[in-house]
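Missing here: one protein chain of the complex. Every other protein chain is in place.
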Amino acid sequence: MSLKSTLRAATALTLITAGSAFADAHSATITIATVNNGDMIRMQGYTDTFTEQTGIAVEWVTLEENVLRQRVTTDITTNGGQFDIMTIGMYETPIWGANDWLVPLNDLSAEYDVDDILPAMRNGLSHDGTLYAAPFYGESSMVMYRTDLMEAAGLEMPTAPTWQFIREAAAAMDDPANEVNGICLRGKAGWGEGGAFITVTGNSFGARWFDEEWNAQFDQPEWADALNFYVNLMNDYGPEGYATNGFNENLSLFNQGKCGMWIDATVAASFVTGADSTVADSVGFALAPNAEGVEKRANWLWAWALAIPAGTQQEAEAKQFIEWATSKDYIELVAANEGWANVPPGARASLYETPEYLEVPFAQMTLDSINAADPTDPTVDPVPYVGIQFVAIPEFAGMATEVSQEFSAAYAGQQTVEEALAKAQAITNEVMEAAGYR
Amino acid sequence: MATKASRSAARIMMAPAVILLLGWMLVPLIMTLWFSFRVYLPLRGGDQGWAGFDNYIRFVTSSAFWPSVQTTLIIVLGVLVITVVFGILIALLLDQPIWGQGVVRILVIAPFFVMPTVSALVWKNMFMDPVNGLFSHLWRFFGAEPVSWLSDASLPSIIMIVSWQWLPFATLILLTAVQSLDSEQLEAAEMDGAPWHKRFWFLVLPHLSRAITIVILIQTIFLLAIFAEIFVTTGGAFGTRTLSYLIFQRVLESQNIGLGSAGGVYAIILANIVAIFLMRIVGKNLD
Partner (left out) sequence: MARSVTPRRKLINTTIAWAIGLLIFFPILWTILTSFKTEAQAIAAPPIFLGFEWTLENYRVVLERSDYARFLWNSIIIAGLSTLIGVAIAVPAAWSMAFVPSKRTKDILLWMLSTKMLPAVGVLYPIYLIFIELGLLDSRAGLVVVLMLINLPIIVWMLYTYFKEIPGEILEAARMDGATLPQELLYVLTPMAIPGIASTMLLNFILAWNEAFWTLNLTAVNAAPLTAFIASYSSPEGLFFAKLSAASTMAIAPILILGWFSQKQLVRGLTFGAVK
């Protein structure tokens, strides 16, 4: 051994000891910004387990979705450095990743088994093939329907229904006298609320946001078909004031037995079959519908994922936490304590190979829905963008919210479908021109 | 009475407030002005250079601009009228000797303690929901068709929610003023046989004028910037997008700081127009 390498080794050793001594003296604390959905709240409850295993303390900043989005976006774009881990979605991840604002997750440990993450999730959370956020749980959308009402109507739900069948079923189950609406769907303005729903509905009618030259497509007949179908369906068999209903409003209605069908996020399945539901025992599931002859279905893809902002002082600790929280072991920990129905769904393939989990009534349908969604090929005609219920470009959130406001006004009968589409076309083209796409 | 000494003393005493506010105003204002002339897109790599007046032109020519100004003014005006009128009535009532005055006063003032987000959520879901809301149950009880408040009567609904929040403020300020009203003068007028509306018009209202002014001015400031109530209830749909909501959409939803900053400058101009207009009408009450 040469003097040089001895010295080097000695220095390295000193550094390591000094480093670990430092770590011991000031045991690290990481700050995590997260959304207040049920699975995240549950994760907070297990933080102590993590701290015991690693000696890393965790501070939580829990906020509701809209506030969280506002908060973390401000912090990441200004390099504010308030958080070591941020909980973000499939929309933000590729955009932020492209800006080099996130630490690439390309050196996760072998036992973490990154290949176990469902391909759809992995694609959606990557930019140029590099993973930037690890999915904590994922979702698609599907049909939830009342088996008792379907039976009474003498109908049987196919596993892959068409919109035409959905309309037929809604007509059959609609029962105003008993306060049962044939169908409940989102109409609330906002890109992540009604905007997401009408976009996937558009996909399932063969519509798309943009053609390959980034020209808005709201003047195409497919959009008119989709929107007219939706408005007629909801006016005929939907609840009062559906134009302001989002996920939660529909969840309440469905849980009270006021909806024959509800097409929404797969995570809703555990709520409508849970303790707060009055119809828990009679809920069936089916794939999101498509229009006859259209190969794309109306199901979206979303994941809440954990990402590390570039520039954090605690990158190693943050990575350790992410590996823990999105691991197979974490899923097993939750399953052991709270049962398989309560584990975070939709992220890992191995979960859907677990026999116990497949007994959960909505497990297989959730997986099938997720697998039916491909963010890189969302529409019938080719598009220049990635994303199913969104377009992964920075301008999308703002413009889609405005578009969905025009649609909501049409749902409320304040303008016609044609007027709404014309305005949507104008808004979208204006934004795209301003952003230099066309 | 102002001597030279007291004048300079006055200046010194005003200095801290003035200097602090000057700093608080100038620093963000200059930064806003700077951003408003830049192509500043945080999600596209930040500051992309000089924009000239593009942001200003784009903001004002957007189809959303004028309706948003109109919406802002309707909401401000609607809430002002409701809170001032009911505020005066409630203040006069609470000034009368009643049993449990303190409790009633707390009941009336309580809405002011509720955070805007919470009150908007409560109103939206527990009262105005067209299926499950208390109003819809009430309507059905009387055999009427429930109203989809937040889509069919969006502006009146928001005005109502906001008025509920600000009525306590108006009431409290006006009550303070009513209580300093000279009761002997009023009694004398009553003895002289002046009917109640004359007493109200010629004695009570002039006495309250300064308090009314302060209510109008301060509420206007807050109402011009009203945000949470719209964010929670309609998200700016159904013609409820105010100017500050439009700016929110540009800055945070579209992540276009330049465009939003230009909107911010317009908002300041609008606010100052409103303020000058108000001062013309009510300013004399401040002397």
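Per-chain residue numbering starts at 1, and chain names A and B are given in the order in which the chains are listed.
By definition in this document, a residue touches a chain if its C-beta (ideal position, glycine included) is under 8 Å from a C-beta of that chain, and two chains touch if they have at least 3 such contacts.
These numbers come from a predicted model, not from an experiment.
Considering the entire complex, the omitted chain makes contact with A, B. In the complete complex, the hidden chain is touched by one of A:Thr147, A:Asn215 or A:Gln256, namely A:Gln256. In the complete complex, the residue from B:Leu20, B:Ile57, B:Leu77 or B:Ile281 that touches the missing chain is B:Leu20. The missing chain, though absent from the display, is touched by one residue of B:Ala64, B:Val131 or B:Val162; that residue is B:Val131. Mapped onto subunit B, contacts with the missing chain fall at residues 1-2, 6-7, 9-11, 13-14, 16-18, 20-21, 24-25, 27-29, 31-32, 35, 42, 90, 93-119, 121-123, 125-127, 131-132, 134, 137, 164, 167-169, 172-173, 176, 178-183, 186-187, 210-211, 213-214, 217-218, 221, 224-225, 227-228, 243-244, 247-248, 251-252, 257, 260-261, 263-264, 267-268, 271-272, 275-276, 279, 283, 286.
In the full complex, the hidden chain is touched by subunit A at residues 31, 33, 36-38, 41, 44, 59-67, 70-71, 74-75, 78-83, 192-193, 246-248, 251-252, 255-256, 265, 267, 271, 275-278.
Following the convention adopted for this analysis, only the chains that are shown with their structure count from here on.
Residues 66, 70, 73-74, 77-78, 95, 99, 188-191, 193, 239-241, 243-244, 249, 252-253, 256, 258, 394-395, 397-399, 401-402, 404-405, 408-409, 411-412, 414, 423, 426-427, 430-431, 434-435 of subunit A touch subunit B in their complex. Those residues of subunit B whose C-beta lies close enough to touch subunit A in the complex are 41-46, 58, 62-64, 125, 129-132, 136, 146, 148-152, 231, 234-239, 241, 249-250, 252-256.
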